[in-house]
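Written below as structure tokens is the structure these notes are about.
One protein chain is absent from this view; the other protein chains keep their places.
Chain naming follows the written order as A, B and C, and within any one chain the residues start at number 1.
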Amino acid sequence: MWQSAGVMAGNTFGTALRLTTAGESHGPGYVGILDGVPPGLELSEADLQPDLDRRRPGQSKLTTQRMEPDEARILSGVFAGRTTGTPIAFLIENRDQRPKDYSEIRDKYRPGHADYTFDAKYGFRDYRGGGRSSARETSVRVAAAAVAKKLLRERWGVGIVGYVKSIGDIEGRIDDPAAVTLEQVEANPVRCPDQEAAARMAKLIERMRAERDSVGGVSELVATGVPPGWGEPVFDKLKADLGKALFSLPAVLGVEYGAGFSVATARGSENNDPFEMREGRVATRGNRHGGMLGGISSGQPIVLRCAVKPTSSLPQPQDTVTRAGEPTTIATKGRHDPCLLPRFVPMGEAMIALVLADHGLRQLAVQGVLD
Amino acid sequence: MWQSAGVMAGNTFGTALRLTTAGESHGPGYVGILDGVPPGLELSEADLQPDLDRRRPGQSKLTTQRMEPDEARILSGVFAGRTTGTPIAFLIENRDQRPKDYSEIRDKYRPGHADYTFDAKYGFRDYRGGGRSSARETSVRVAAAAVAKKLLRERWGVGIVGYVKSIGDIEGRIDDPAAVTLEQVEANPVRCPDQEAAARMAKLIERMRAERDSVGGVSELVATGVPPGWGEPVFDKLKADLGKALFSLPAVLGVEYGAGFSVATARGSENNDPFEMREGRVATRGNRHGGMLGGISSGQPIVLRCAVKPTSSLPQPQDTVTRAGEPTTIATKGRHDPCLLPRFVPMGEAMIALVLADHGLRQLAVQGVLD
Amino acid sequence: MWQSAGVMAGNTFGTALRLTTAGESHGPGYVGILDGVPPGLELSEADLQPDLDRRRPGQSKLTTQRMEPDEARILSGVFAGRTTGTPIAFLIENRDQRPKDYSEIRDKYRPGHADYTFDAKYGFRDYRGGGRSSARETSVRVAAAAVAKKLLRERWGVGIVGYVKSIGDIEGRIDDPAAVTLEQVEANPVRCPDQEAAARMAKLIERMRAERDSVGGVSELVATGVPPGWGEPVFDKLKADLGKALFSLPAVLGVEYGAGFSVATARGSENNDPFEMREGRVATRGNRHGGMLGGISSGQPIVLRCAVKPTSSLPQPQDTVTRAGEPTTIATKGRHDPCLLPRFVPMGEAMIALVLADHGLRQLAVQGVLD
Partner (left out) sequence: MWQSAGVMAGNTFGTALRLTTAGESHGPGYVGILDGVPPGLELSEADLQPDLDRRRPGQSKLTTQRMEPDEARILSGVFAGRTTGTPIAFLIENRDQRPKDYSEIRDKYRPGHADYTFDAKYGFRDYRGGGRSSARETSVRVAAAAVAKKLLRERWGVGIVGYVKSIGDIEGRIDDPAAVTLEQVEANPVRCPDQEAAARMAKLIERMRAERDSVGGVSELVATGVPPGWGEPVFDKLKADLGKALFSLPAVLGVEYGAGFSVATARGSENNDPFEMREGRVATRGNRHGGMLGGISSGQPIVLRCAVKPTSSLPQPQDTVTRAGEPTTIATKGRHDPCLLPRFVPMGEAMIALVLADHGLRQLAVQGVLD
């Protein structure tokens, strides 16, 4: 058995800011190398922890109870408290690797999971906890993105805030997406800034756990302060790179910007956001376009939404087949999230941060050659 | 004024199959170089024309009346009627470049267009017909994708069919997306396989033209015959690369797979597609997952939908500002599509074909190293 | 027969400035897409012709008599006489494609050529005039590099001059490589700035033609005005990228910088170039290091030499085998260069220009993010 990957294996993301990752759910840990961070940025491990804590398991009773501190150790690229321009390597060690019997997920395909497709692809997989397909790999994305967020904030004043917009049939009321603050989001374990809705969502999640079921939802994410001009005209439109970034996250089945799918029933005369001058700058009345025109940032807030499916792992038995093709059932034992949305928020923010910092540096490169 | 681009300029798409494009709406023409086509594929210019004809302007009274034959000339990579493995270059010359007065779009920002964002990005733009931002650049994608489609069909039996699902409030009834045929789609100029709905859609489009307005819609696209195992586990998930591809097309504001945004209100127990054996192969009951699990193809049809906004160019006056920041109005003169959907279908198919052929070759590379 | 290439096929060169090429010796022509040229550079086809003329066949009686005007037509990326920042496409049509009998090179492997290795690689080749392996593909490199040279000259004052240092046993005397001018080089068809040696070299080349043989030589190339700081610390050292660029040219079997192979017999105490201040800047006494330290430009002239083998095509019979494995002989009929060196000079300059402009833009990107 000889198989190949390389540039074709897709373990690297980004262009000017470039993250390469490795690691499996039950191996020694996860490693990331973030290349392209400018020198001179103050940085320490303490900068990475807050978002890692927002993503890590066991953070509230609404999430899985796997206990991982998810601490990232910086191994290079920082000297005397500042980045040097050389690549920054992170190591996040796995701690809570319970010795257990994996024979069930070794031999049966969990519905909604990548067990079957990995076998179809490689013929061989590290089945412990999903191996490379575990959502635990997003920890290293979140660590890297904490650097990107800091760069975005300090260099351009860009802020990124994500939140839960709906879970099941419960929708939070958000009057102005661009006005939502991190504090409002973090005020409850659901991460919905509508506190009343959040309470109902929490109950729904708890009910799902009790019913051995799971539920999906929508996360809305907003980037403010993005200058006009970010994004490239043809293939690397900002909406294209953001789309790839968000769809690269587990469980995302839909992405939309601004007015999103509702543009399908709109007329041009109502859908176009007219240009106007505001505070001396070109702006638009309305933001149905979601902050990008021709795939390039317009200076308006970037607003997008992700549809996140209900957790595939369920404690109730589900029909499936074995590797040998025999019908059977499988029920996930132990630890899982009845709803992915609360922990999705930092993951979504992370991917947006990596894309925006990448395009910010790309656009600086454009401007850097101005005489 | 010195600005830079390169790998950061985003004029190249794909990994194993790689398309690089150049060209502007009113320059001499468009050029594409498609690298990675296997040697031995029978190919001539006649293979490219059918899809170019489906995309070109002036094809029916529902579309813009710009008259372009959109003929692609092959300049390399084909010898004795077959591809050689060396890069295939295409040239599509522009013909219907009417000498006209561009001062209005030179000086005023058209709402919904990239005029302002190009100025913000580069400080300088080829304003003739939108220059590089014109959707006319998709012609070279369609030409290249005709090669990808042929490769997919002949090597793997993969078929790609797109169609119009809805325009405005009119929705076509499609019982089984995977059963729609090209013939059904091409039976009417709207490209909706529900012929009765198509007739109503055509009337709506004509009414839009009469009212100097435009309307949006949804296109659904399906790939059948994709073997399980295509796509990469982390960043280059198939859904991620398809998402980037489709969002790189003009006017797309939303993309969803399988059950799409409706997963947000679903429970895991109903959303998971159980595995079963069918015709001796692992299959799923239902296809809410849209043909990909863990970002890797499952062997089920890949089903996705794109939300396409109403044409931004309108013959009625719209509020805007000049480059100098003065309020004004602009109305598009002359030729435009009152609805983008009919011509979107081949563009959407093209991007799916480029992604699938790329991942097909990537997976062949994996399998190629099997002993 | 199904084979693949893409990113792995190597038809793209560079990072910030990125050239993708296509074309065969006896097809319709060559196409190049140069991405990453900053907007605002004055450019027309007239800028490309001088170097194309230096490279083209038939330029003097010392070279092959194939008659090709080698005119590059610009198809995109230039508006109102200036580059726009979008990709620049070139087309160089083939004119002198003589209908002739290719059965000999179709069936026999020419010693020193890529006929056998192409067959080993692809199993199928365009044998007309060498197809993709013809050195004629360097025309599009030279056209693209003319843009790079203009950018280097206007943006940074960087100049690149190459010349013939030796042919066979005849070595030109060059007291100061950094002082050689284009005029000195172009004063004779050999392109050796030592005019007396050049005359002897010309005679040697003519003798080779008479004797139906060929001869090799050394070209020395110099870049002046390169600011310190270009090149990347680890894999993309400037010397590494230049090395790749020069070895990517046909017939180059050796590359050395500064003191080159003579460092092997030197001691550190004599080989190190001490630092000193000169005209207020850090400089070195001597330039044994060839203008790069740690793979990064030092501000001293970049000096390198290429060993170019004698032309493999010979009008005299040479032992070889057929595709079927039968011993035979082959003698090249018709047009060839008895010595590659005179036409190598613009090719070598072209590759240096592409690398330096690439790294110049890369370093501008670094500096562009300076506050």
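Here is the rule we use: a residue touches a chain if its C-beta (ideal position, glycine included) is under 8 Å from a C-beta of that chain, and two chains touch if they have at least 3 such contacts.
Predicted, not measured: the structure shown is a model, and the values here were computed from it.
A.B. asks: In the whole complex, not just what's shown, which of C:H26, C:R66, C:R132 or C:K149 touches the removed chain?
C.D. replies: Selected residue, touching the omitted chain: C:R132.
A.B. asks: From the list B:T86, B:T117, B:Q300 or B:Q318, which touches the chain that is not on show?
C.D. replies: The single option touching the absent chain is B:T86.
A.B. asks: With the missing chain put back, which residues of chain C would touch it? List them for me.
C.D. replies: Where chain C meets the chain not shown: residues 1-5, 7-13, 15-16, 21, 109, 111-114, 116-118, 120-122, 132-133, 137, 166-169, 208, 213-218, 227-237, 239-248, 250, 252-269, 271-277, 280, 282, 284-285, 289-290, 292-299, 307-314, 316, 318-321, 325, 327, 362-363, 365-371.
A.B. asks: Tell me which stretches of chain A touch the chain missing from the display.
C.D. replies: For chain A, the residues touching the absent chain are 1-9, 11-12, 14-18, 20-24, 27-31, 33, 35-41, 73, 75-77, 79, 82, 84-89, 91, 122-126, 128, 131-132, 155, 358, 361, 364-365.
Assume only the chains that are shown with their structure count from here on.
A.B. asks: How far, in degrees, do you have to turn chain A to put its CA atoms on top of chain C, rounded to the nearest 5?
C.D. replies: 180
A.B. asks: Which two chains have the most C-beta pairs in contact?
C.D. replies: A-B
A.B. asks: Measure off the straight-line distance from the CA centroid of chain A to the CA centroid of chain B, and report it in whole Å.
C.D. replies: Chain centroid spacing, chain A to chain B, equals 26 Å.
A.B. asks: Could you state the distance in Å from the CA-based centre of chain A to that of chain C?
C.D. replies: Spacing between the chain centres: roughly 46 Å.
A.B. asks: Let me have the rounded angstrom distance from the C-alpha centre of chain B over to the C-alpha centre of chain C, please.
C.D. replies: The computed centroid separation for chain B versus chain C comes out at 39 Å.
A.B. asks: Which parts of chain C, given as residue numbers and ranges, touch two or more other chains?
C.D. replies: Answer for chain C, listing residues that touch two or more other chains: 7-8, 16, 38, 85-86, 155, 361, 364-365.
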